[in-house]
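Below you'll find the structure, written out as structure tokens, and then a few comments.
Omission of a single protein chain aside, the complex is shown with its protein chains in their original locations.
Lettered A and B in written order, each chain numbered from 1.
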Amino acid sequence: MAKIEMTVNGRSVSGDVEDRTLLVHFLRENLNLTGTHVGCDTSQCGACVVHVDGKAVKSCTMLAAQASGSTVMTIEGLSAGGELHPVQAAFKEHHGLQCGFCTPGMIMAATDMINRYGGKLDEATVRAELDGNICRCTGYHNIVKAILAAAAEMSGSAKVAAE
Amino acid sequence: MGIEGIGARVARKEDKRFITGKGRYTDDMVVAGMKHAAFVRSPHAHAAIKGINTDAAAKMPGVIAVLTGDELAADGIGSLICGWMIHSKDGSPMNMGDWRPLAQTKVRYVGDAVAIVVAETKNQARDAAEAVEVDYEQLPAVTEAVAALKDGAPQIHDNAPGNLIYDWEIGDGAAADEAISNAAHVTRVEILNNRLVPNAMEPRATLGQYDEAEDHYTCWTTSQNPHVARLVMSAFYSVAPENKLRVIAPDVGGGFGSKIYIYPEEIVCLWASKKTGVPVKWVADRTESFLTDAHGRDHVTTVEMAFDADNRMTGLKVDTIANLGAYMSLFSSAVPTYLYATLLSGQYTIPAIHCNVRTVYTNTAPVDAYRGAGRPEATYLLERTVETAARELGVSPAELRRKNFIREFPYQTPVIMNYDAGDYEASLNAAMKTADYAGFPARKAEAEKRGKKRGIGMSCYIEACGIAPSQAVGSLGAGVGLWESAEVRVNAVGTVEVLTGSHSHGQGHETTFAQLVADRFGVPLDSVSIVHGDTDKVQMGMGTYGSRSGAVGMSAIVKALDKVEKKAKMIAAHLLEADETDIVIENGQVKVAGTDKALGWHEVALNAYTAHNLPAGMEPGLKEGAFYDPSNFTFPAGCYICEVEVDPDTGKTEIVQFVAADDFGNIINPMIVEGQVHGGIGQGIGQALLEGTSYDPETGQLLTASYMDYTMPRADDVPSYKVSHTVTPCPSNPLGIKGCGEAGAIGSPPAVINAITDAIGNNNLTMPATPQKVWKAMHG
Partner (left out) sequence: MYETNYHRAGSVDEAAKLMDSAESGKFVAGGQTLIPTMKQRLAAPDSLIDLRHIADLKGISVNGKDVRIGAGTTHYEVASSADLAAVCPGITSLAGHIGDPHVRHMGTIGGSIANNDPAADYPSAMLALGATIHTSKRDIAAADFFTGMFETALEDDEIVTAVSFTAPDACAYSKFPNPASRYAMAGVFVAKGGDGVRVAVTGAGMDGVFRWEAAEQALGSNFSAGALDGLSVDAGDMLSDIHGTAEYRANLVKVMAKRAVAAA
């Protein structure tokens, strides 16, 4: 068994889990943070994307034990305080989601992308940067639109959120 | 329309929970004492089961039970069924093979379920599933439909000689033959429609809970139609009587058809919950989804299209072999027949049409409806054939289509359908204008300078959705009626709950349906709630598939709203001492027209429930229900134009422009409708360019069983789409709307392939047009 201690969405958490427990399962099952999803077995769909120490990673491709000691932000932590994050608001305004299953991973990937590119994002870059996130509902049109809109709105504020 | 009513581009009410991670999907459900299941699945495509030894598995850590098909059968659990009877042209009924929820004597495809393990954790259940010893005697396998029909092919079900399920026909064969023999020109095309895996991003999952004290079952499941699931599990699988079975489909992460059906896992988990005394949850991993979700398409077809000397279509003859996989899934028989061959007139006047369809068992996953279900197959063959004919005849593809368009409505096709309304020229013109069709030669020349091959292709599709009426589908073999139900409850404070038998798994019903109420009563959208997906809350419903929830589901709501409105007006007329016919409802006010006498909507509602002063004889309350059974399908149609550039060095295709002009009749929420079109086009481009399902023809192993090998469309595979609408209202439903959920997937594949074949100057290309295939088509 592995002893896990980490900061998740600003809160110190701990737990004892089998060493083989993936970070995504620790989040979902031990912490009841079920916004992070599992959509594939091969680390490609990106439904599980969270931020670990400020960077987007696939929580299905990391053991909880590997992440122990880290600072993790999940979709549930993005709008802390009740105010929607600009990326969340843009996904709603531009209809960037349908069934919602890929959405948490998409939004976490988008916030990371905007952190890295700021206002320099264009459509081709957004599409290339979404390489690790699969959506089956939207045909990506409105996801791309939402990310560009959020990036434009956020440009000027260099860092998305204190992580 | 108001800012929240019909026609308004309203942001979705349901989004907040999804964008904040608070959606509630089946895998998010946790109940006290819940344990986890893993299924033991066949590693072989075809094998006899000689024995199953569960002893070692049962002793593994955390294992609660290992259960097999013999135990399931001993408890009287029934076999899975196909709910639509098709008769062969000789009058014989289709040959439905036995599909046990857990195989007992034989497995027929890789992934066929053999046993279930219930354990404390998912990992422990999987560990133990590997320890179940199944003694298989391998049999030869066949994966392709054409091969399965050949003499000497492995025999998959004893009651289906030669693996033939049915040999069915529609239309007038003699007339079609005559048209072909008298033709000035005949275009002949062979068409492969590639097998697809639906790939909703949420894998299938189920949680079964048995309550011994009440002898009652609850099934949480990833379903597009929980009521149908309850009906079928009760009536055919004998899991529990309907009043003892509650089915809940909470938030569902996409369906596209694959979550219509009742699969073995739901049945087995419910049964296992009773057997073990613990709630049992199963969640598919992605490879399990690839192996066991119902697949789509997989047709092999030959087409002959006859033209007279004036290039008018005179006849069409189609011969199709459709692969239905190892077992007949719930609606599988209807897809290559009534959802396919009945659309073969397309947008064209074709006096003589004949289609023959043979469906075949193979050692592959069951095949059933996937977004479009039969209509993409019909559209693809027609639009590839028309495009090919234009090239052979040396005429403009647009003008050949225009010349043959149906122009008068209603139009009775030779293949059952009666088109009620449409204007095909309007959508063709709209698409050509948006695409700057006339400017294409200049763009092609410019691309040539950059070393790219540029091509343009179009597709003029028609589809039929909202399958109906119930009496007609019943006469064609359907096991269910295809109406929808709705109940509108106005609360005493004027807020409104709408209970619907439709199920939203991404379609935005919680918003669109609420817009109907906001429009009718002038109440804020926030005061309207849509309730769906729970058989304990909604009395009955047929669910969401076949683009039916707008045309059928919303029409049921409209009928219930009519009744509520009538009663509200009677109450208001009584209170305001006016004539009922003078009462109007506007902006949340119930008024006497032309006066300043008015009541707030909430006041009328409150009066309905205080019942202190109602018209004589009126029952208290303000709640009405309705069932709506359409009189006809709706017929969305449109024109799609795709422009591509092909890299001749690698064969890679880039879609540089995609234009869609659709006629969905009236539109409630344009934002949501456009989103449906975007998604459909994304999947259609996936079929055309990327998605190929490949079984090893010898071993029957699925070679594309993960995203490592099955190419899902990603953001950089597709362009932004140019979507617009033309409008001919549907005359058969009160809102004048047509279905919009599948059009994108139906209309787009032929446009893409027509564009690529135009670019490379070789018409011989099958889907998916992968870089390798296109390169080969260019370089021989």
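FYI, contacts are C-beta pairs under 8 Å (C-beta built on N, C-alpha and C of every residue); 3 or more make two chains touch, one makes a residue touch a chain.
Since the model is a prediction, treat every value here as computed from it, not as a measurement.
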{"item": "Which residue of A:6, A:62, A:135 or A:149 touches the chain not shown here", "value": "A:62"}
{"item": "Interface residues of chain B (partner: the chain not displayed)", "value": "123, 126-127, 130, 287, 649-652, 690, 692, 694, 703-704, 707-712, 770-772, 775-776"}
{"item": "Absent-chain interface as seen on chain A, which is shown", "value": "2, 18-20, 22, 41-44, 46, 49, 52, 55-58, 60-63, 65-66, 68, 109, 112-113, 116, 129, 131-133"}
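We adopt the following convention: only the chains that are shown with their structure count from here on.
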{"item": "Cα-centroid distance, chain A relative to chain B, in whole angstrom", "value": "30"}
{"item": "Residues of chain B defined as touching chain A within the complex", "value": "11-12, 14-25, 27-28, 30, 121, 123, 199-203, 251-254, 256, 285-287, 505-508, 671-672, 674-675, 678-683, 685, 706-708, 712-716, 718, 720-721, 744"}
{"item": "For the chain A and chain B complex, residues of the former touching the latter", "value": "18, 20, 28, 32-42, 44-45, 47, 74-76, 78-79, 84, 88, 91-93, 95, 97-104, 107, 123-124, 126-128, 130-131, 133-145"}
